[in-house]
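Before I ask anything, let me first share the structure, which is written out below as structure tokens.
Missing here is one protein chain; the remaining ones are kept as they sit in the complex.
Letters are used for the chains, namely A and B, taken in the order the chains are written, and counting of residues starts over at 1 for each.
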Amino acid sequence: MTSARPVTQHESGGEGGSVLTAAAIAQLTGGRLEGDEHASVSSVASLDRAQAGQLSFCASPKYASQLAGTLASVVLVAPDVARAASGGGTATRVVVEKPHDALVSLLPRLYRSPAAEPGIHPTAVIGRGAQIGDGVSIGPFVHVGDGARIGARSVLDAHVVVGTGARLGEECQLRPSVTLYPGAEVGNRVVIHSGAVIGSDGFGYVFRDGRHEKIPHVGRCVIEDDVEIGAGTTIDRGSIDDTVIGAGTKIDNLVQVAHNVRIGRLCMIVSQAGISGSTRIEDGVVIGGQAGLQGHHTIGKGARIGGQSGVFGDVPAGESWSGYPARPHREALRAQATLFRLSAMLKRIEQLLASFGQKDQ
Amino acid sequence: MTSARPVTQHESGGEGGSVLTAAAIAQLTGGRLEGDEHASVSSVASLDRAQAGQLSFCASPKYASQLAGTLASVVLVAPDVARAASGGGTATRVVVEKPHDALVSLLPRLYRSPAAEPGIHPTAVIGRGAQIGDGVSIGPFVHVGDGARIGARSVLDAHVVVGTGARLGEECQLRPSVTLYPGAEVGNRVVIHSGAVIGSDGFGYVFRDGRHEKIPHVGRCVIEDDVEIGAGTTIDRGSIDDTVIGAGTKIDNLVQVAHNVRIGRLCMIVSQAGISGSTRIEDGVVIGGQAGLQGHHTIGKGARIGGQSGVFGDVPAGESWSGYPARPHREALRAQATLFRLSAMLKRIEQLLASFGQKDQ
Partner (left out) sequence: MTSARPVTQHESGGEGGSVLTAAAIAQLTGGRLEGDEHASVSSVASLDRAQAGQLSFCASPKYASQLAGTLASVVLVAPDVARAASGGGTATRVVVEKPHDALVSLLPRLYRSPAAEPGIHPTAVIGRGAQIGDGVSIGPFVHVGDGARIGARSVLDAHVVVGTGARLGEECQLRPSVTLYPGAEVGNRVVIHSGAVIGSDGFGYVFRDGRHEKIPHVGRCVIEDDVEIGAGTTIDRGSIDDTVIGAGTKIDNLVQVAHNVRIGRLCMIVSQAGISGSTRIEDGVVIGGQAGLQGHHTIGKGARIGGQSGVFGDVPAGESWSGYPARPHREALRAQATLFRLSAMLKRIEQLLASFGQKDQ
């Protein structure tokens, strides 16, 4: 049975931060306070799991019934939910138009990111001629190669490898075991998660004399500002041209980006998507999980590619495509529906053809 | 040409262990001995590759012809195979109902897992306030963060990173370069293979002021007891709620588990499957390789999802679904068969439609 004692930061799994009163929450979110203005919270949880001292939210009438039973001290509530569940429960409410957005805005006040201490761990190995900016934090067993440059206030967690001559901008965060190959160029405020590999050789060979001869890869791998790259993702360097990830683009886990791919600004690439060589992806494109893009095509500005799609040609700007092979989304849905419809009609079609004396060709 | 000398443990690739006689094998497996009870083995191999001193097995009459030629000293043989191939070959036989199961039972006697020596390698870096249980083995270049807890008899191979405040249970095995993000919680007897990443930030952003603003992730990443996680697999922490992998569930290589996913007990998730955010997977579910699950749906208890399926909705308990978009397996198979059948009939259907004066719409 759950007691009503306040949870500690340890139990919540977060890194802990300050305490917010319901009055402060109402003021910060522009919301309307209903209940005890002195109710205070120090962490967040979902309605059904929250305990005393926690903040929760309810954005949909679908979950309004949970309001009565929640142990949360303060709940951010949408106006229609507040009306539907008036009087239910003991939690203090702050009524706001968009509870989830309000919660996201409050999170940085409740959860401080763990502040990495500036300095170079004594176990780290820093190469000849490497330049380390002010306030950089370098963790245990990091290897910064010869001639590499690390911008100010960047954080390199344990086991990060920055190859010879690679460049990393300011205020970047490289999680444990990230590898930047020699020559990789990473902008400012880039976040790269554990195990991601930036600037590996592309998959290029010519078959001659009875073997696959490797094409030397001499193009660059450029990650622009404000990019985030997920765990285990691999981004190859260019063969002769460059591989470029545009500013503000976010890439999920286990994504493959091949050589010479150019991705524009503010794209979203969901996990396990694969982008073949020399593909051009314009600004604002969204690519669903496990989608695969054949090489040498262009995905136009703002296009959306559905999860698991197989794209074998250009996709016009602004369009939504899906399926295998990918087609405009409505057309793909209609084709899928047709297939199941025809499956049910197959015998009748065969009988009809037979009754007209037509035979298989 | 292969000589009949006994192979050494080095040649077999295994880690070596003790020696078993045919008599001991018969006794341990409850099998019927046919041949030399003193024949002895110290390792295993397939029928066609086994040498003297090795144990093999033959479970299917399909491979009975290999029995005559095998150099194995002892072979576990199914009853119908024994009948079909009476007198063939020189190997001593132990006839058992399920030769493969019998072999699996014998393996731990022939191959000892390499015993990790307890102790902390002098190169390891242990953070402030970290608690290390009795008999723990910590390898070279391991980094255990501040306040982390490592349960008794757990083994951390080289380059493992345990983030600040993360908790690892007893008798766990973390293979080289596993990363636990800060706050990750791992139960007892959990095995995690190289390069796997536990507790990374989920892929969550809100688009405002012309950029993708990151949603802070403060939920937990909880791995329950007896879970095994494959190489390169990534499991994100929850955003506000938790990500949970239930007890006894096994996950293969390069699988992606997104934020807030809850996987039940005793599930099997095959390699390269991708599970989108907030999916609920109940107990005993099997998910095939490269299958993709859209977020926010529920896969009912004991359901089976075929390889490469694309699941875009709930799947009822106990059902087998496959295809893209996934449907009940029989329906999916029928639809696929229909497509190829109709492909052969297309011209006749077009002619029939034309003969009735119907035109494209």
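Keep this in mind: a contact is a pair of C-beta atoms (placed from the backbone, for glycine too) under 8 Å apart; a residue touches a chain by one contact, two chains touch by 3 or more.
Worth saying up front: this structure is predicted, and the values here are computed from it rather than measured.
Novice: Of the residues B:Pro61, B:Gly289 or B:Pro328, I need the one that contacts the missing chain.
Specialist: Only one of B:Pro61, B:Gly289 or B:Pro328 touches the chain omitted from view, namely B:Gly289.
Novice: Of the residues B:Gly53, B:Gly169 or B:Gly230, which one touches the chain left out of the display?
Specialist: B:Gly230
Novice: Check the options A:Asp157, A:Glu185 or A:Glu228 and report the residue that touches the missing chain.
Specialist: Of the candidates A:Asp157, A:Glu185 or A:Glu228, A:Glu185 is in touch with the missing chain.
Novice: Have a look at A:Gln27, A:Thr90, A:Ser105 or A:Ser200 and name the one touching the chain we're not showing.
Specialist: A:Ser200
Novice: So which bits of chain B touch the chain we can't see?
Specialist: Answer for chain B: residues 10, 12-15, 43-46, 49, 57, 101, 103-104, 107-108, 110-111, 113-114, 121, 123, 139-141, 157-159, 175-177, 193-195, 226, 228, 230-232, 248, 250, 252-254, 266, 268, 270-272, 289-290, 307-308, 323-324, 336, 339-340, 342-343, 346, 349-350, 352-353, 356, 358-361 touch the chain left out.
Novice: Of the residues in chain A, which ones touch the absent chain?
Specialist: 123, 125, 141, 143, 159, 161, 163-165, 177, 179, 181-183, 185, 195, 197, 200-201, 203, 205-206, 208, 210-216, 218-220, 232, 234, 236-238, 240-242, 254, 256, 258, 272, 274, 276, 290, 292, 294, 310, 324-325, 327, 331, 334-335, 338-339, 341-342, 344-345, 347-349, 351-352, 355
The rule is simple: only the chains that are shown with their structure count from here on.
Novice: Whole-Å distance, chain A centre to chain B centre, using C-alpha means?
Specialist: Spacing between the chain centres: roughly 26 Å.
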